[in-house]
Each structure stands twice: as C-alpha cells, then as structure tokens.
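For this view, one protein chain was removed and the others were kept in their places.
Labels A, B and C are assigned to the chains in the order they are written; within every chain, residues are numbered from 1.
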C-alpha cells in the first residue's frame, strides 16, 4: 500500500504545504517514505483529536453558557444513563482501532530488516558522533563546528548555529542504508527529523535502524537523550547525495585516509603539530577541559599546570590513547589517528604555561598503538 | 467504644497486609533483574545472548538460504587491548555450523583482564543463534603483550524467521578490575559454573566436525 | 457467575450502572469480584499480547 493515501489524506485535511523541510512549527514531512507515513499518522491523529476536542469542548461551553446559575438555570437531577455511557466508551474504542491499523503497518515497515545496500555504524560518544562505513575502511568523527565564541555571544551566530559539524555523514539517496547504533559511554540518541530516525545508542548493546532517502539535501538533527554537559552541542548532519557522487566521495575518503597514514612516517615540525593540535583540542577536548585547559574539577581535571601531565609524557600519552577507566575520559586510540593524537599531546604540553618543549611525533604514537 | 476497638483491630490488619505487599514489591523489584534476563533470553529482547554454551542441534542444513553474518569488534576506554576478527562477514546456511577466529592483543606490557560483551542485532535473531563456544562466556586474561586467538563456534537455527537475512554480532571489550570482583552477583555464579571453559576455551571443540565448517568467505 | 463476569466487564469499561452496583455490593461476595477482576485482567493482557504477536506477523 506504500501508504500514499494516508499522506494524501493528511495533506488534504491539513491543507498545508508539502515541502520536505519543516515549516518551522510542525513535524517535517521528511524525505523518506517512512517519514511521510509518520507525518500522515501525526496529522491524522491530530485532526481526530481536534474533532473530538471540538465536540467535547463544544458541549462543555454550551452547557456553561446555557445553564448559568446567574440566568436562573434550575439543575436537573439525572446522574446516570447506561446506554449513553456504553456509546461513549464504544466510539473511542472504534476510533482507536481505526488509528491502530495504519500505525501498526507503519511500524512493521520501520522494523523491516531486509538486506541493506550499505551498513553504517553510528557510535555515540560524549559529545560527538562517530561514523564507520562498514567494510569500506572509512571512519571518522563528527564534531559540532559552531565556535564557542558564537555560543557565548562574542560573535554573531550563523544560520546553522549549533546544527553544523566538521564532517557530515554522507549518504547516497535511493539506497537502503542500515544503521547499527551503539555508544562508548552513556546513552545517546541519534535523531534526524527529516529522516524520521531516532534511536537510542546504548553502551554495550547494538540497535538497528534504516533509512532510504528520496531527495538529496542536507538534513540536520541533534542528540535527543540527555548525555551530560554537552548534550545540547552534539548535532547530527546528514549530507544526502546522488549515488555517483557518493561513490566518488567514498573513494576520495579512502585515499585521504591513506595519505594521512603516510603522514605518520615523516618527521613533523613542532609548530606544525601545535597548529594541528590546537584545532583538535578545540573541537574534541575543550568541552570538558575548557578552552584554556583550566578544566572543571573534580569531574574534569585541569590540564594547564597539571604537575603529573607536565612531568610524565608516557602517562599523558597513555591517558589520551587508552582513556581512563570509570571516568569520562574516552580512549582516543581508534577515534583519532596517530597524527592527531601526537598533535594534540604536543599542543597540550606547550600551551597555557605548560612550557615543556616536548614534541611527540606521530610515529611514536603509532608505535604505541600498534604494540 | 466497641466500634473503636473494632476499628483498631481493622487498622492493625490493614497495616500488616499493606506492609506485606510492600516487602513483596521490594523483593519483586530485585526479582525483576533475573526475570528480565530470563525474559530477554526467551524472547531475544535487547539482543542479549545466553552467556552459557549450548550444544549443537543436528538438524538438516537449509541450503536454500544464505544468511549474512557480520562481526564487529569494539574496544573501550581503560583497556589497552585490541580485538580483531579474521573476517568481517560470512555467509552461512541455517542449520550449518560455523567457526570464526577472534584475536585479542594486549598492547600494554602488563597483565590485564577483560571481557567481550556480546550483542546481537536484530534482536529477534537472538533466540535462533546457538553459540557452541564463545570467548564471551567468560573473562579473558592476557599477559603483557600477549596475543590470543579464540574461535567463536555457532549455529543458526533452521527456524530462523524468514525476514532475517543479515545478523550482526557485536563484541565490546570491557576492562575488569580484578581487585574488586566487578561482576553482577548472579554473574559470579554463572562464571563459576563455566569454570571448565575458562581453563580450556578450545577444549570442547575437539569433537567439532570440521567438515561442517561454514563456507565462510572473507568479503 | 455470569452476572459477576458481566459486572466486572462493565466495571472495567467504566459503564457500570448504579442499580447494578448496588446489587453487586449487597451480594456480599467481594472475593468473587476480585478474583474475576484479576482473571479478566490477565485474559485482557494475554489478548493484547496475542493481538500484538498476530499483528507483528
């Protein structure tokens, strides 16, 4: 039934515009079949509620107006009427059954786990998303790219304030993409309204969802489950492109991953590492350890003037690579590449008065990881 | 006054009954924990896999269906291990037995303990997945820089629902601090029941009919 | 027995009449109503479970 008629019914009832993006105050129709089915369900139940509301509130306000004490209304004394009561129990039941049927059909469609063309693993981390194209050797982390200065108001806010990332998830249209979702720390929830996908990512467990996008475009969403301090700063951006464009993007990504891997072998200059490290620090570390490394003790220790950090490079590297068990510090061994780890460690060791002068080379990091 | 006496007796009776219900409900909350596990295993809810070995069921292999089984391994903070799998995915027939090797590497120079926690998606497949041998049944111990390869031996039941054609097995490595026994109370019981497996993870594989090994191909 | 079941069903739907309720409360068998209520609730749950399983097929 591809459920077009629900959509049409809703549209005709709502007489609203059928554009894909949200009109700003209603649920978006979205760009998948599932999302438009859901929109149809939403509008249908909404109008059912409106009709019931008009009838009930109509009767109520009529009574309030008609039987005013001040106008000398005399109270009747009836207090039950079984057939009326049976009737107003039966009618809602029928309405609900009528509603349950299409809802069940849509839900079954959403749970259809038949073969997908592409598998993407989505991992929630405090507070970023990691995307892995399974079997393609392409994986990256997607951080919010809105600068902290916009949040604090020092700079004018951009059009996509809080809903922009450094690397969007790129997906092909017209192909069934299966999402496998999990988390590294707490429960997050990956949500893009236009795709009608919202699914919790649960540490240690895997959830599944799928999407087949009909139109190319940029679709934005956010983490929907409270996951700590930066829950509000964990956007999702999906870039849906034509299939050929997706293929060439994927090939490009593979190539650049190889190039980055080669960068591991060469000797890096300190200035180069510090520059790279600062951008990594600001996008990944500053949400907890703060922009100036002052931290937010006791949960997030300061890095500036941290005795242990200054005195012990190996300890420092170990914490960044392997994380701290039972604390918020994640292991970055697989989320950052050796170049990034070396850069951020070098930067941290030489910023905010931590003038150790240490330079950590990517090759050293790679060696530790590969050990 | 007779009424008041009666009320007093009534109050006492009511209080005793409500307190009994209270205690019962408090116990019920805790009973829900194992009940939930049982419920999950019966229904496959949440992709929670039975943490004990099952035996092979000799049933006819359904050659008409290929099921794509994917393996995903994940590390976690605080455990300097790497876990890898010999192939990312394999195709198996329902009823066929399959084996795949997982390799654990301790990257640090000191001994540590870890546990691979399994999860299956879609969860409806869980009850149709029989694990004959799995490293996930117990904790693993790795000496400094040790590398250990352990196979996962499993079978998909023939009655696997028709609408399932891809199954994803995910293993997440978690550290175990061995100073404190970091396991749920019922888990300590479970793992002691499996103590033989701990000593010889490959032990019960000796009688595995090798010719039945899946036509698993690395893809 | 049938009248007990009918009463409980009517009660669950919230359409019990006052007169009928008077009868029930004067019958002096609260246990019968309680047990019937619990059984009907269980049946109701089972019905929903089967409905869900049927619909999921």
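Observations on the model:
Going forward, a residue touches a chain if its C-beta (ideal position, glycine included) is under 8 Å from a C-beta of that chain, and two chains touch if they have at least 3 such contacts.
Everything that follows uses one rule, which is that contacts and distances are computed from a predicted model.
Per the UniProt record, the chain missing from the shown structure is "Cytochrome c oxidase subunit 1", taken from the list "4Fe-4S dicluster domain-containing protein", "Cytochrome c oxidase subunit 1", "NADH-quinone oxidoreductase subunit M" or "Autoinducer 2 import system permease protein LsrC".
Within the full complex, the chain left out of the display contacts the shown chains A, B, C.
From the options C:4, C:32 or C:55, the residue with contact to the unseen chain in the full assembly is C:55. Among B:124, B:140 or B:166, only B:124 touches the chain that is left out of the view.
Contacts to the hidden chain, counted on subunit A, fall at residues 22, 24-28, 34, 37-38, 41-42, 45-46, 49, 52-53, 56-57, 59-60, 63-64, 67-70, 73-81, 84-85, 88-89, 92-93, 96, 99-100, 103-104, 106-108, 110-111, 126, 150-153, 157, 159-163, 185-187, 189, 191, 193, 196-200, 202-205, 207-208, 220-233, 296, 298-299, 326, 328. Listed by residue number, the positions of subunit C touching the unshown chain are 10-18, 21-22, 25, 41, 45, 48-49, 51-53, 55-56.
Although one chain is not displayed, subunit B still touches it through residues 3, 7, 10-11, 14-15, 18-19, 21-23, 25-26, 28-30, 32-33, 36, 40, 43-48, 51, 76, 115, 117, 123-124, 172, 174-176, 180-185, 187, 190.
What we mean here is this: only the chains that are shown with their structure count from here on.
Look at where the CA atoms of subunit B average out and do the same for subunit C: the two points lie 41 Å apart.
Between the CA-based centres of subunit A and subunit C the separation comes to 45 Å, rounded to the whole angstrom. Between subunit A and subunit B the centroid-to-centroid distance comes to 28 Å (mean Cα coordinates, whole Å). In subunit C, no residue touches two or more other chains. Within the complex formed with subunit A, the residues of subunit B that make contact are 46-48, 68, 70, 72, 74-80, 88-89, 107-108, 117, 119-122, 145, 163-166, 168, 170, 172, 174-175, 177, 219. Contacts from subunit A toward subunit B in the complex involve residues 112-116, 119, 121, 123, 134-135, 178, 180, 182, 184, 203-208, 318, 321-326, 329-331, 333-334, 368-371.
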